[in-house]
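One chain of protein is taken out of this complex; the other chains stay put.
And now, subunit A:
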């Protein structure tokens, strides 16, 4: 598919009325003029890989959720239901693209090779940044809503200045669309025509607040107002997400500027392990979305294509069980940082003030120990 970068941005928008989709919940595949051209290389092996990736993402999420209930983690924002959005987009990236996520992009982190120990340390409360962002080309979790969209835009400005053909991708939620940072990021990205992708997972809620409270129009339609072309896709359809992200990445690499993707999906679980979603949404709505499950959908599609689903499921199961064991080991063998690490890295060179406080704290700890 070729993209005319000189054409008006809005002409590249698609799906604003009805999200673009390839697979329906029954697993049947439908033709899609915008997306199909991106999927010619996706054979049964590729489909199987996507399936295993999603199964793995789900299992990691479930185990971490359980570990939080068992008191091993202080908090966990579950990603159940959003596997296709994360795996589909994550698999479209190349290694040198840079990911700026929020706090729910666990699948992205796993795909990038972040180890379980690194992934979970933040949620164990032992560190603020479990991994090296430069090593994995993925920033560590961002709690401040929307802040990462500016970082992605700035990174992309840097890419442009360097003449590189990598891309920065920012993940954000539907609620984040209301923040000033996100709107300012879109202004910059559009003005400077940077190689960035804004990937919005519209999971329908910002804690208790439904998406209609954030926006009277489809979220993707907002981007066009900034002059950013938008693609709105079925976020539970891994193929649609993969294809849309590929379009956005190609456009960015060719100098076509930013693209906004809205993946329409649903957060099946609570916002975090401290949330009680029964206060603000009904079971019926949740059940309806369970029927659109991204993993079941791909499984049905594989079956309809005559793939040996039993074998694929078994393969995924083996990988997931191993991951679950590894994850538990990572948590239980995670190290408790020493108290004085509080004072490390505040500055590249410690100030006198911080050195003094460090010494003071050590002396205090020693005096307490002497007493007991």
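In this text, contacts are C-beta pairs under 8 Å (C-beta built on N, C-alpha and C of every residue); 3 or more make two chains touch, one makes a residue touch a chain; residues count from 1.
Throughout what follows, contacts and distances are computed from a predicted model.
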item: Omitted chain (choose from "Heme exporter protein C", "2-oxoisovalerate dehydrogenase subunit beta", "Cytochrome bo(3) ubiquinol oxidase subunit 3" or "NADH-quinone oxidoreductase subunit D") - UniProt protein name; value: "2-oxoisovalerate dehydrogenase subunit beta"
item: Residue among A:214, A:236 or A:259 touching the omitted chain; value: A:214
item: Interface with the undisplayed chain - residues on subunit A; value: 74-75, 103, 122-128, 141, 143-145, 175-176, 178-181, 206-209, 213-214, 274-275, 279-280, 336-337, 339, 341-343, 346, 352-357, 359-361, 363-368
